[in-house]
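Here the complex is missing one protein chain, while the rest keep their positions.
Now for chain A:
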Amino acid sequence: MTNSFKKILLGDQGLVVIFVLAFALVSIFVPNFLTERNMLGLLQSVVTVGIVACTMMFCLAARDFDLSVGSIVAFAGMVAVMASNATGSITIGILAAILCGATVGLINGVVIAKFRINALITTLATMQIVRGLALISSDGRAVGINDPNFYQLALSKLFGVPTPIWVLLVLFVVFGFVLNRTVFGKNTLAIGGNPEASRLAGVNVDRTRIWIFTLQGAVCAIAGILLASRITSGQPNAAVGLELSVISACVLGGVSLAGGRAAIAGVIVGVMIMGIAENVMNLLNIPAFYQYIVRGVILLLAVLLDNLRSNALGRR
């Protein structure tokens, strides 16, 4: 009995099982959880983490790490708002933000892949630099949005579902496809599995890593634009600590920190578990301070689970 339970828990579908169980329990015991309004609110709340997790999954799968995502989200949001205000064109604002995000990612990638600087250190540095840029650009203040159409990015709905949720879903599908069905995705997993063997097998390791970080930057920018629209301004202090939530979600979703193992389904479940935990705590009026503890505990459990799973895999 315990053995088969263990097998399910540590197997490929273990997370999905945990998720379904948790979802069912919460639906029964927490009032107002399983309502259309709360469900949409829940999805809205995980949009930022979910979008960034798409590319963080690639980062981790290639044995890399990116701490600068939160800063890029804030910076890109500022750029989007300020460029839109300056030019009067939301499109230009969006493009400028994505360009800025991708540039930061490119710099991360080049430093890490070409100069062989540890990813943790590199992105720790850019995390602070980019946050600094965001603060400097507005003198530390929030920047209001001039064109009300900008709000529509977050407010508009399609079939009753807000646009950001659609964006999230589309990105899940796109990056799921990229991971499993493209040379880029397979190379990412191979690099994480064994970088030297991949290089000797003809994989362009440096270029793949640079692309991963560049994509990460661009995707963070998308998250930043949607976030700015939702909070109706460019906030230089937005998304502080986002990197930790995103990495937690990925690890919870079975992405191995040792690289080589990742699945989009796991990441979706990881994001949702984090989101549900927060949502439920809000519904139950648990003070925000306690939520930190719960998030930390969830992360710890996730890493322990990852460890158990790797051991189980190793023994097989």
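Quick note on the criterion: a contact is a pair of C-beta atoms (placed from the backbone, for glycine too) under 8 Å apart; a residue touches a chain by one contact, two chains touch by 3 or more; residues count from 1.
FYI, contacts and distances are computed from a predicted model.
Only one chain is not pictured, and the protein name UniProt records for it, out of "TctA family transporter", "L-arabinose transport system ATP-binding protein", "Ribosome-dependent ATPase" or "2-oxoacid:ferredoxin oxidoreductase subunit beta", is "L-arabinose transport system ATP-binding protein".
The residue from A:136, A:170, A:200 or A:284 that touches the chain not shown here is A:200. In the complete assembly, the contact with the undisplayed chain comes from A:182, out of A:35, A:182, A:237 or A:307. From the options A:80, A:119, A:190 or A:302, the residue with contact to the unseen chain in the full assembly is A:190.
Residues of chain A that touch the chain left out of view are 181-184, 186-187, 189-190, 192-194, 196-204, 256, 260-261, 313, 316.
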